[in-house]
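Before I ask anything, let me first share the structure, which is written out below as structure tokens.
What you see is the complex with one protein chain gone and the rest in place.
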Amino acid sequence: MCETGKIKVAFSALLQKGGAYGPFDKDTTLAYNKVHTNTGDAYNSCTGIFTAPVAGVYYFTFFYHAGGHHASELHLFKNCEMIVRSSDHKTGSDNADNGGNAAVLQLQQGDQVYVRMLAQKHVWAADNSTSFSGFLLS
Amino acid sequence: MCETGKIKVAFSALLQKGGAYGPFDKDTTLAYNKVHTNTGDAYNSCTGIFTAPVAGVYYFTFFYHAGGHHASELHLFKNCEMIVRSSDHKTGSDNADNGGNAAVLQLQQGDQVYVRMLAQKHVWAADNSTSFSGFLLS
Partner (left out) sequence: MCETGKIKVAFSALLQKGGAYGPFDKDTTLAYNKVHTNTGDAYNSCTGIFTAPVAGVYYFTFFYHAGGHHASELHLFKNCEMIVRSSDHKTGSDNADNGGNAAVLQLQQGDQVYVRMLAQKHVWAADNSTSFSGFLLS
């Protein structure tokens, strides 16, 4: 007998806000708004929050680009727990920063995963540079 | 009854051209030429182009290293559409740049995915530093 009810869950989205995004006064969940893929509809591009439709082991990764005028710092959360982060210092005006990170997470149905940018930090939100992706491992 | 005809598609390759690669006068598809894995033979190391052998949801990621003497800029394409990119400015001679990005893509059979380096940009094509990988999500 086969495993039944196999569903596919996979998404990929970009933060496209017209250029530099931030700094803001408080931590901000990034609502990656240009969606390439959202199989299973588990990623909400209005809120930036992925909600696990089924329990399972998932993979998540994010990448960002940032100008050097401000520092950058992004945190990947599972519910209220910070799982991995990527950051860079303020650098001279000629420079730019790239970063990213990834995690494999065991999620229960309804667990939420999202990326937050810390207060006083920024990212480059244009040119398909800053992305968030994830999928269910079968 | 089980899903049948499941195939495995997964590849990983490096750009090994003996050192700095570029800048060139025009945009160049990167033919990652040292292949670690090419299950399903969907990646062509002569052209640098991955061609989907079956419709499905795929994951792709690329990473690069570059010296700071020139700017770097790589774009991941699906057919004629730029999906994600990673770039960095020219920096001082003491510095180096790292970058990368990833995407989950719904592909039809025959869709092509590849990485292009823009004109006047460069990457470091040695030392197993600059890679392109992808696989079919089952």
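In order of appearance the chains are A and B, and numbering begins at 1 in each one.
In this section, a residue touches a chain if its C-beta (ideal position, glycine included) is under 8 Å from a C-beta of that chain, and two chains touch if they have at least 3 such contacts.
Please read these numbers as outputs of a predicted model, since none were measured by experiment.
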item	value
Residue among B:Ser72, B:Gln106 or B:Ser133 that touches the chain left out of view	B:Ser133
Missing-partner contacts on chain A, residue numbers	1-3, 57, 59, 61, 75, 82-91, 97-106, 137-138
Residues belonging to chain B that touch the chain removed from view	2, 6, 8, 10-12, 14, 36-37, 39, 61, 63, 65, 94-96, 98, 100, 127-129, 131, 133-135, 138
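In the analysis below, only the chains that are shown with their structure count from here on.
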item	value
Rounded Å distance between chain A and chain B, as computed from the means of their C-alpha atoms	21
